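The complex appears here minus one protein chain, its other protein chains still in place.
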Amino acid sequence: MNYVVEMKNITKVFPGVVANDNVNFSVKKGEIHVLLGENGAGKTTLMNILYGLYEPTSGEIYIKGEKVEIKNPNIAIEKGIGMVHQHFMLVEPFTVAENIILGTEPSLYGGLKLDNEKAVEEVNRISNEYGLAVDPNVKIEDISVGMQQRVEILKALYRGADILILDEPTAVLTPQEIEELGVILRNLANQGKSIILITHKLKEVMAMSDRVTVIRRGKIINTLNTKDTSGEELAELMVGRKVNLVVQKEKREAGKSVLEVKDLHALDNRGVPALKGISFEVKAGEIFALAGVDGNGQTELIEVITGLRNAIKGKVLLEGEDITRLKTRKIIEKGVGHIPEDRLKRGLILNHTIAENMILGDHHKEPFSKNGIMNYDIIHEHAKKLIEEFDVRTPSEEVNAKSLSGGNQQKVIIARELNRDPVLLIAAQPTRGLDVGAIEFVHKRLVEQRNRGKAVLLVSLELDEVMALADRIGVIYDGKLVGILSAEEATEKKLGIMMAGGKA
Amino acid sequence: MERDSKLKTFVENIKFPLLAILLSFLIGALFIIWTGNNPLVAYGALLSGSLGGLDRFGQTLLKTTPLIFTGLAVSFAFRCGLFNIGAEGQYVIGALTTVAAGYIFNSIFGDLPRFIFIPLVMLAGALGGALWAAIAGFLKSKLGVHEVITTIMLNYTSIHVSNFFVRTALNPSTLEGTTQKAYTVLLPESARLTQLKEIIPWFGYSSVHTGIFIAIICAIIAYFILFKTTLGYEIRSVGQNSHAAEYGGISVSKNLVLAMIISGMFAGLAGATQVAGLNYKVDMAPISPGYGFTGIAVALVGKNHPLGVLASALLFGILSNGARRMQIEGIPKEVVGIIQGIIIIFIAGERIIKFVSEIRERRNRKCNVEGVN
Amino acid sequence: MLSIIIAVVASALRLATPLIFASLGGVFSERSGVVNIALEGIMINGAFFSILTTEFTDSPWLGVLVAAIVGILTSLILAFLAVHLKADQVVTGVAINLLSASFTAFLLEIVWHRSGQTDPVENAIRAKPLPLINKIPIIGDLTSQLTPFVYLAILAVIVSYYVLYKTPFGLRVRAVGEHPRAADTVGINVYKIRYICVMISGALAGIAGSALSLGAISLFREGMTAGKGFIALAAMIFGKWHPVGAFLACLFFGFTEAIQIQASTLGLGFIPSEFLQIIPYVATILALAGVVGRAVAPAADGVPYEKGER
Partner (left out) sequence: TSKTGKVTIGMITDTGGLGDQSFNDSAWEGLGRAEKELGIERKVLESESADDYLPNLTSFAEEKMDLIIGVGYLFDKSMETASKQFPDQKFAIIDAVVNAPNVASLTFKEEEGSFLVGVIAGLATKTNKIGFIGGMKSPLIQKFEYGFRAGIKAVNPNAEVFVNYADSFEDAAKGKEIALVQHEKGADIIYHAAGGVGVGLIEAAKEKGFWAIGVDKDQSALAPKNVLCSMIKRADNATYYVAKAIKEGKFEGKVYTYGLKEEGVDYSDKAGNLTKELKDAAEKYKKAIIEGKIVVPKTKEEFEKFEAPKL
């Protein structure tokens, strides 16, 4: 057989966890092969082993038929393996070109001088060759996530990768970008590159891949040809039970207005206007979704509503009361729950225990504390209850949040925010990086919240999610609201046009 | 069951520090031999000089007292993500305000009863340190000025500020009309801390004073604040991830300033107890006594845990008081400095020990594999 | 008046010189992600061994070389513990400072059989008028008051800038300090880069020590660094972890100190001397608070790199 990658009997043990258990996994030349599995199944671990970041506890790897020991990424790169990581590996203050050439820099005078011109040239060359347009001279911190991902792919191609691993590449992309990525990947595959794609999104699996390998709790369940299977079957293999992929949601009359945003203006971190007069309202008993391409003011909007950023003009009203100038703590107390888009930066304190994370924001209130004294017995009981209720996979509530997988970290946050029973729940990318089982769970919770007469503001880049959950959909573009559609009138096409700034 | 595992982690926790101390003494022995001395004699002197009898132990506690305070100061700030190199300066200012308060209260109210006067001057010292630290905390939280620089700069500044007041406003020549002195007026008798030997005669000639109790109480308070109160929760949250803390409705700027103030209070109390328990005055000095810097080491060896600080301060107290006896035996006092350095290195690099055992393990494993093949 | 101004400028440059070397050392180390509190200790070692070498070989430049080598050796302790074993970098630095102060005092005892200070070496590195240039009016006067260390320091700034910002090596260093995992994934050996940078840092701090002893008072005294390593660290932060920034910050410190020494000459004698003493420190704080503003450290500064951690 013409396998470019064969991983045989790979086992990887972390203290307390068997992340990969006797895994066999192979990839053919020129195929797009999806590695599918729920959170914490061991996908990233397996790929990190292939890329030389982890040493396997046992097992063998063959690349193009040759047995190799991949001790470090250098060897992986040498063997033609490139990897785009789940969390991007880009140096933020560096330019695109600098990031791409890093480690294999073109130079003059025998390495004594960086050849910047050559670097830019090279980047332009490969970017043309593969149809991945980037501006080599801008800094990473100034470009969108989608663009950053292109840089990551270019990084691998620049190093001559013919086996490309992408770890959840679509989690942060807009529908258009996902579509573009699909085209790019197919082109690359047609040029003979082999692609390993990690994802939880069944729709993408079906659309993009040639074959699928399903992994569950560290073990390989099966490898299938995409055309011989279905989303439902994959979902079931992945979580080990039947999954309901359609959100159940009956119609409901919205109540009075809970959140009102009026002509809001705000600046971003660099002092550039990010919100340019945005107005909308979210009513009790409805899910109002804010769709839009990343970087159009969503982050700033949420920060202003939750008191993390100051507005320069305009008002935010919660149940009729002006909360524009209130501090975050007051806003939380008034009943605003917030699932932040960046869980590592905002949502969790990684070196605190899960129990301590479960009370962040409520730590100063009874029963968790009284007169400034914490009650750790209650805090631990509380955490145990939520872990049980939200199915957080962890040995105990006393481990640090750091040691949880991405999906389970998200569950901790959701548990905390929902448990507070907020009148307004702001959910920003609440299912980013989650597996179908977990997504089903989160979606159910959001709908439940709405059904209980609470207001939900959903901010998502995933049109599927938006359309499945929302009662009304607003589209944000360049700091302004392009328009608001009801769930009935919204179609993927209409929304896509609005997200690009066009009127529907 | 739970108790059992707690005991286990406790043993785990102190195993490496103990090994580190042992190893450092072994290496220190080489240096002692190098100077032509007998390490057994030297270490005998070190131990008997610091632990041989209650009076010597009293002198050890005397050395330990300020180190507990500065160790607490450094570790408390650390918990909020602040590196307080400035315990040194806060100590100096705390000592100064203690003397000043002693004079001022005495001249306003006359002879105050001890149970009022002592808390008053302690408070003054704590406030002095707090104020000095607050400058750094405030600049950090409002203007983003790196606290390492401000505290270094404030250390130097504090010495000159102190010298200025010693030379002028607080000098006996100004206040009592004597000739110019190189130190301040003395702290009134009733503001002075009781010597332990007055309560327990066995402490003999030692000068240890009730400041040691204040220090221990402060360690317990620090522990309580950090791990049992919402304030501590907030401070630790800001220290670990200020973005998440902010998201959880915790004011980053408020907690940065608060942590710095509390840290400064501990350092200020070091100065206050040193003045009220031992010196009764502040000298004009070109440099400060270095408790702030040793406090960094104390905090780090104590793993930034208030109770760990108690233990590590005692260790440093034993070493530096024992050094006295070693000096009398004619062994260069530098050896003790070397041992202290090596202890910290080993504790910092507790993985050195793990590393060595790992290498051994790996070698064993290799042998086994080869054996099988 | 002119001669006073020249004297102050010369004084400022001389006072800044050891700081410049040390803070460049700090820049290298911290740009790669290793906090180097040990500058102070490395400096004292450099100061001691440069004098020791000069005493026995009568060659001061050999002394400077040995100071650099000893600096590297000392920094290897930091590298081994902090980079290799991922020990806390600050703790390790504090330990090295303590150890170095005691170790040099100990050796002083062993070699010279005394404590306190050595005798001055005959052949130190002193200010010399430069041929030809000393004929130029103002510049000649100025240069005749500068030691070769001053020129060496300025050269070191230029070279450091070039290395960090114009070479592939520099790009890697900065990448490792910002995002070590990203560097690792493109095959850069994070540990190797950090080792090299810490060693460069050690060499520079060692030279800084020799500039303090050989370049100023031509003998070794216990405690002669007197916190200069920490001031250098402050200068590095002040200069935003940039070689040129650090250089300017050191000059600033040099000037404030020189002016304070000259206060009476400059008609400031009526101010209590303690107030003049605090000028450099207060000025630094004010400058940071008002003018320079927030300094942002390399993102991974002080964080040990674990290969297999998420």
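Just so it is clear, A, B and C label the chains in written order, and each chain counts residues from 1 on its own.
As a working rule, contacts are C-beta pairs under 8 Å (C-beta built on N, C-alpha and C of every residue); 3 or more make two chains touch, one makes a residue touch a chain.
Every value quoted in this text rests on a predicted model; they were computed, and no experiment measured them.
For the omitted chain, the shown partners it touches in the full complex are B, C. Checked against the full complex, the candidates B:V11, B:I116 or B:A182 give a single residue touching the omitted chain, namely B:A182. Among C:S23, C:T74, C:T143 or C:S218, only C:S218 touches the chain left out of the display.
Residues of chain B in touch with the missing chain: 49, 55, 59, 62-63, 66, 160, 163, 167, 179-183, 186, 205-207, 274, 278-281, 283-287, 289-290, 320-321, 324-325, 327-328, 330, 333.
Counting over the whole complex, chain C has residues 3-4, 6-8, 10-11, 14-15, 108, 114-117, 119-120, 124, 126-127, 145, 212, 216-219, 221-224, 226, 257-258, 261-262, 264-265, 273-274, 277 touching the chain that is not drawn.
By our rule, only the chains that are shown with their structure count from here on.
Between chain B and chain C the centroid-to-centroid distance comes to 28 Å (mean Cα coordinates, whole Å).
Remark: chain A and chain B have CA centroids separated by 46 Å (rounded to whole angstrom).
With touch defined as above, chain A holds no residue shared between interfaces to two or more other chains.
Listed for chain C are no residues, as none touches two or more other chains.
Every residue of chain A that touches chain B in the complex is listed here, in rising order: 306-308, 327-333, 338, 340, 345-352, 356, 360-361, 363-364, 369, 372-374, 376. Chain contact summary for the complex, chain C toward chain A: residues 166-172, 174-175, 178-179, 181-189, 299, 307-308, 310.
Contact residues on chain B toward chain C in their complex (touch as defined above): 31, 34-35, 83, 85, 139, 143-146, 148-150, 152-157, 160-161, 163-164, 167-168, 287, 293, 296-297, 300-301, 332, 334-338, 340-342, 344-345, 347-352, 355.
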